[in-house]
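One protein chain is absent from this view; the other protein chains keep their places.
And then chain A:
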């Protein structure tokens, strides 16, 4: 099988798994324990965190280990909102965030917070002007994803940070689950206060992620227990997951976008231009590991089935919403024509993808289109 659903999850790297097992075998003590094995584990944990912080150029910052992207986003949204509730009750996010941001925001709306959802244009981009107008003295938190998980749009995070930091006292959080390992992600360069990352999107392990904080940024916990992770995230810290995450960080880090990804995506785009019944949704400036296509009057699921019968795994929009019958919120937000809306699929590359796989995928796409044009 050719696996091209890397934005849903990736195949764990062999070296990452080996580290995970080795740490489980040797450093299984609780990092919070008093004894020498605990202290050794604590030192190891610190080293792992330092490695993550170095990758995102935030050396003096803090890492809160979590169970993944969803928990990190929940913690950021709910934790910052509670911490800074005395300053105001206004939150800004976008209409194309991951559900773990959107639904946390919706929850906050039920307990008295006011949330503005920035709209996006047909390429998935927010408007800096709109951000400027929505920002007020009451704004305590802004959360804008770096790269969209369905169509790959890269938001102008740095420019947003400048606007937010000059126009308000708000905390700026960015969901970087899809950008880490695909684009350079530097907390320092982006100018954000906190980012969400997930291990399994960068050839790490499932059920592991982190919220990375700039120095001095504070938030309230959303779970309660022994007060681990500086009281922010209770529960015994999993050193093996931390090490695996740190290793995946190092192995996946890039200085610039992947040029091979861009070549492959451009190749696919050129192929699509030959067919009237395909609309390429992802804009040119999007992160090059994702290409989203919409078929006219064909259900995305049909395409997914056809591709997998021919040995290629792709997905309908995002896995998080692919099983629901309704059109996803990102696709809705883009304002796609009605007869294209249900026919969206996503092809996403990863570290295991090769040129041969792309060539084969192109052939499958061509035969699929031949079939459609014949009228199935």
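One rule holds for everything that comes next: contacts are C-beta pairs under 8 Å (C-beta built on N, C-alpha and C of every residue); 3 or more make two chains touch, one makes a residue touch a chain; residues count from 1.
Rule of thumb we're sticking to: contacts and distances are computed from a predicted model.
Absent chain per UniProt: "ABC transporter permease", "Probable tRNA sulfurtransferase", "Thiamine biosynthesis protein ThiS" or "NADH-quinone oxidoreductase"?
Matching the unshown chain against "ABC transporter permease", "Probable tRNA sulfurtransferase", "Thiamine biosynthesis protein ThiS" or "NADH-quinone oxidoreductase" yields "Probable tRNA sulfurtransferase".
Touching the left-out chain: which of A:44, A:80, A:295 or A:368?
Of all options in A:44, A:80, A:295 or A:368, contact with the hidden chain holds for A:44.
Which of these touches the unseen chain: A:107, A:134, A:206 or A:250?
Touching the chain that is not displayed is residue A:250.
Looking at A:19, A:67 or A:252, which makes contact with the chain not pictured?
Residue touching the absent chain, from the options given: A:19.
Would you write out the residues of chain A that touch the absent chain, in ascending order?
Residues 19, 22-23, 34-36, 39-40, 43-44, 47-48, 51, 166, 243, 246-247, 250 of chain A touch the chain that is not shown.
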